[in-house]
Structure formats: C-alpha cells, structure tokens
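This structure is in structure tokens; I'll ask about it shortly.
Missing here is one protein chain; the remaining ones are kept as they sit in the complex.
The block that comes next holds chain A.
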C-alpha cells in the first residue's frame, strides 16, 4: 500500500448523498478477476448522463472527491474502493461515511476525510466556481486547505499511523517476520506438505 502523507489536486464536486456501493460499482463488474480496470465501471449508470460531473471537461483529472453525507452505504464490496482508486481518486471527503466502506478504504490506502456539511458545501461552491482551485489534504497536520477554506479533521491514531507509513494488514504482519520464522522452526516435522520445495 502506498503511504499517504499529503496530497494536492483538483476536487470533483459530487452533490449527492447516500451514494451506495452499487452506484459506485455495479454488481456485474464483480465478475472481474483483477483489482485493476474498474475505472470504467465507476458510477457507470450516472456517467451515461453527459452532464454528470465526471463527464465535465472542467473537472477532468480531479483526484479528490467531495460528496454528500452517507457515502459508501450498501454492499460491502471492496471493489468500490478499487474503482475509485483505479479512476485516480486519492481521497474522498464527505460529512459521513458508511463503516464498512471506510474500513475498506483505509485498508487500501484511500483516505476518507470527514468534514462538516457546511465545509463540504463551501468546497462544492468553490470548485464549481473555480474548477482549477487546488485542494490539499494534509494527513500529517490533519487539515484540508483550499483558497479561502481551512478545516481540521479527525482520524483515529492507529489508522493515521498506518496510512502515513503505508502499512496494510499484510505489511504489519510481515513486521513479525522473526516471530513467524521462529514459529516455523518449531513446527513438528509430521505436519503435512502439499509439495516438496
């Protein structure tokens, strides 16, 4: 997992609340066998509308998604996170996230930032007015800044540390290499093996 310290990019205003994971990535995409290539499925049905925010030239290449409350509800599919990342998003800002989605995001290195509804509204107005405005999400200082906007956010210390260090569950376990190797050296010889190595 890539470490996240601070990120600066353009923001995409998604003026919708209750964006469920079925909207983020429809079920028929789940048959895929990779973690890549979900970018075309991201918000698939909404993207059929030429006016949809991701289809607007002004917001092309945005890397920070700013959404309404209750983002990521519904099915627990991890594919929703992969789709957002495959498309190029590094962070999502919303007044409230669904728990499982938030857990999946942090596991995969997608930063979810909770900001008050008024701040989200201010960000929407800013980037709709001036799409080129840069938004900085600083995990070290736990602060989001944009022209005329400055807002602090919370994130539990453990999750923050793991993102800053770029540590997914596997990396954390691999830090226990010595303990694992020691356990392996004590495993009885009669334990089964599937092949000689």
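Assume a contact is a pair of C-beta atoms (placed from the backbone, for glycine too) under 8 Å apart; a residue touches a chain by one contact, two chains touch by 3 or more; residues count from 1.
One rule holds in what follows: contacts and distances are computed from a predicted model.
Engineer: Which of "Regulator of SigK", "3-isopropylmalate dehydratase large subunit", "Xanthine dehydrogenase family protein subunit M" or "NADH-quinone oxidoreductase subunit F" is the UniProt protein name of the chain not shown?
Structural biologist: Cross-referencing UniProt, the chain left out corresponds to "3-isopropylmalate dehydratase large subunit".
Engineer: If I consider the whole complex, including the chain that's not displayed, which of A:61, A:148 or A:188 touches that chain?
Structural biologist: Considering all chains, including the one not shown, the answer is A:188.
Engineer: Among the options A:40, A:99, A:130 or A:169, which residue touches the chain absent from this view?
Structural biologist: Looking across A:40, A:99, A:130 or A:169, the contact with the absent chain belongs to A:169.
Engineer: Residues on chain A that touch the omitted chain in the whole complex?
Structural biologist: Touch set of chain A with respect to the missing chain: 1, 31, 33-36, 78, 107, 169-170, 173-174, 176, 179-180, 183-184, 187-197.
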